[in-house]
Every structure is written in structure tokens, then in C-alpha cells.
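The structure's right below; bear with me while I get my questions together.
Of the protein chains in this complex, one is absent; all others appear in place.
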Amino acid sequence: MTTEYTTRMGDGQRIFMTREQILADLKEGMADATDLGEIPDLSEDELDKLVDIIAMPARMVGVEPGKEVPVTHDIGTIRIDGDQGNSGVGIPSSRLVGVMMHERAFGADTMELGHIDYSYKPVKPVISNEQQTMEVCQQNTIVPLLYGAMPNLGLYYTPDGPFENPGDLMKAFKIDEARASIEGAAKHATRDITWIMQKMMASGADGINFDTIGAAGDGDMFASLHAIEALRKEFPDIYIEAGMAGELTLGLHGDLQYDGKVLAGMWPHQQAEVVSKAGANIFGPVVNTNTSRSAAWNLGRAVTFVKAAVKASSIPCHVNMGMGVGGIPMFETPTIDAVSRASKAMVEVAGVDGI
Amino acid sequence: MGMPIAHIMTSGMSGIRAAGDLVARMEFSKSMRIGEAKEYVAKKLDVSTIDLSDEYVMREIREDLGIGVITSVAGAPKGIAAKMNIEKLLDIKINSCERFRKQIA
Partner (left out) sequence: MSNQELLDKLRDTIVSQDINGCVDATNAALAVGISAVDAIENGLSVGMKIVGDKFEAAEIYLPQIMMSAKAMNGAMEILSPLLEGDEDAGKGLAITYVQEGDIHDIGHRLVTTMLGANGFEIIDLGVDVPNEKVIEEVEKNKGKKIILVGSALMTTSMLGQKDTVELLKEEGLRDDVKVMFGGAPVSDAWIAEIGADATAENAADASRVALEIMQ
């Protein structure tokens, strides 16, 4: 009888597959990535290694000693005191307590301070509170502590912001007006992010984490790249982590460029180049999980994309490995067997510099 | 919460339990790739790169150098004080330390 191994679907459900089935799904996922990104296949050895990782007879697996990498954290302390709406576990605590718990209780290599809304724009009215919290946290922590939030260009459009919603304009086929709206919003976002970080750097922040760049399309990425450029110019030593929202930069505008390159349609290995050119220190590639495919299919695909990004990048790559990205199932409480296997695969096969 | 802890246990460098914060600082401050960052820190600490994630090796080194330990050792440098020692060890500047120095100048 052929041995079957316990693994997962992309939505987290437990399934059983033989080594042959796992390999077939890994290859199929890999082929999807190579077709879309026009990037190289994984080698036979790398595929075999991935099969071994998935089929390991342990609930949780780990990297080989000596291959460990630093782990950075999007969403920061919100995961402790935030509610279910923003992936938190709702433990009443201060953000200082959250930072110190990560440093001292969990063994986090770096940490991030963020506020409950977790977008840059709404930080403006509460900037003094954010500065004060950063100061207190910096006095009590040793690990690098970044300030983080989402560029979230969506907040600059009606009804939340001054620019008409490009989605509405597009629906009315007002393409030029929609593009002008995206460009206007991007300018505001760049200005806001830069201003917020001027304040946070004055309060001792080590740097900035851009979480989910491109969530609102290429305009979102355009704004972030210009903010990175401005911050690097003003603060040569600032730590800048640029984490993406998805594997593909969505072309809501379509024509926006950075460094002579069209942002729409960029895959992780192409995003890495512009992010580094703008002045980031760390690039956070993202590959989305398909809930209807197996963990093996998703991992084969994600590792292929990320390996190409790691190779193309001139700066360290910390792959995004949260819920529904990086080969991890899209489920609110991702299973530890799937998380640890994806984590090990990214370090040992994709060669990431961090997670 | 299971996710970040699972990553830390699977792949992380254990932060100040070992030398994860130091390697991260070199990636961030000098854009060093993982191999280069580990070698840089290992050289400064006079240990091998595999020791950087080894709590047994790093516990005593961290206390001796005053760069922060995970347990609350009375009188040991913490926060800004520990980071000032990290600045000297790694030959880098840390923003919070710079701000602190300006305030007491």
C-alpha cells in the first residue's frame, strides 16, 4: 500500500497525499509561477527537498541549525491587543507591553509599532500619541523597532478622502479622470508618509515598514516608492522595509512608471529591483495562496516566485508569510504544520534573508 | 498569534535570546544579505555563524558585552544603554541612541 502523508489544502483543510501526488502538485504550482513570471523552474533537487519537507513525520518542522534568519513582523502589537477584525487576539494591554512581549517572551528578532487603524493617513491626527509611544518603546527595547502601517491609497478616495473614487470613474468609463485621481492621491500619500516618518524619526524610530504596498494598485506602489526615495534622501541611515500586498502589481492606472519601468504587471522579481532602486533596505515579496489548491501546489508556486525575487534582488528579502501568503493556507488560525513547513521551505529552498 | 511564534520557532534567530537582533540590524543598516550579515556579526563577537542562533553560546556573551539579555538581570544594561553598547560592537549608529545623546548634551 502506498504511504500517504498528512498535508493541507490552501484553505487549511487536512488532506492526504502520496509522495508522487505531492511532487505532481509542486511541479504544477511551479509551472504556474514560471509561466506567469517568465522565471526559471526549480531544480529536481529543490523539488525533492520540498517533497521531503512536506512529508516530514513531525507536526512542526524547523530549519537546519545555522540556517536561521531574522524574522520581522507586520501588524506589530495589534496582533495582541487588536480585535478579530484586524487579526488580533483582543488581550487588553498597552503597545509597550506588546513590543516587550515580542522581544522578551517570544524571541522576536525585530519588532514594529503600529496603531489600531494601521494605515498611514489616519496617523496624522494622532501623531503626538504615536511619537510618545515610540519614545517609551525605544527606551525599553533592544531589538530594531520600526514604525509600520499600510500606504492604503484607498483612504484618499471618496467618501474617505478628497479624490473621486477611480473605481466609480472607471465604471463611468472616465478613464483619464480616474488616472488623474490616482495620481493626485499618490502625491498626497507620499507627502503624508514622509511627514509621519519625519515625526517618528524625531522620536527615535529605527525606521519604517511599508506593509501591503500595492494593495490599491500601481498608484499605491508609486506613492510608496516616492516616499521611500524621499525618506532615504532625508534620513540616510533609516531602516526601510518595503513589503508588498500581492504577487502582481495591479494596474489600476496602468501607465505609472518608476525609474523608467511600468509598475503595473510587475512580478516579485521585478518589484525587487524598483524597491531597491528607491532606497529600501529590505524587500518583502508576497505570493498569494489559492484556497482551492493543495499546500504543495501553493508552496511550489510561492517558492518559485520568491526564489527568483531573492536572486534578482540586491537587498535582503524578507518573504511575507502571513495568513494566505507564501504558501500558507488562507485561514484565520493557520495550522502550525503548514506554517512551519512553508517557513522552512522558504529559508532552505528559496534562500530568503528573513521572514 | 500561532503564526509569528511558529515562524520564530521554525526559522527565527531567537532575537535577544541569541543574536537575531544583531544580524537584523546589519541587514537593515547596511542592506547586507543574510550570509554577509551573519559573518559580520560573528566576526565582531568572535564566534562562528552557527553560534549566532545558539542561546547557550550567546547568553554569556550578551551579558558580558552589556548588549541586553532576555531575563531581567539587575543592573545589566537595558533599552537605550544596551543599544549604545550594540552601536560600539557593530560599528553602527542607532537613531534612538543618537536622539538620547542629543538630549543629554
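Each chain gets a letter, A and B, in the order it is written, and its residues are counted from 1.
By definition in this document, a residue touches a chain if its C-beta (ideal position, glycine included) is under 8 Å from a C-beta of that chain, and two chains touch if they have at least 3 such contacts.
Just so it is clear, the structure is predicted and the values come from calculations on it, not from any experiment.
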Using the whole complex, pick out the displayed chains that touch the missing one. A
Can you tell me which of A:73, A:115 or A:179 touches the chain that was removed from the display? A:179
Among the options A:253, A:269, A:301 or A:341, the absent chain makes contact with A:253
Touching residues on chain A - with respect to the absent chain: 9-11, 13, 36, 84-85, 167, 170-171, 173, 175, 178-179, 216-218, 248, 250-255, 264-265, 267, 288, 290-292, 324, 330-332
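We adopt the following convention: only the chains that are shown with their structure count from here on.
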Partner chain A, residues of chain B touching it in the complex: 1-17, 20-21, 23-25, 27-29, 31-34, 37, 49-50, 52-54, 67-68, 70, 78-80, 82-83, 86, 93-96, 99-100
Where on chain A does chain B make contact in their complex? 60-63, 65-73, 79-80, 89, 102-104, 106-110, 138-144, 201-207, 237-239, 241, 281-282, 314-316, 321-323, 328, 333-334, 336, 339-340, 343-344, 346-347, 352-355
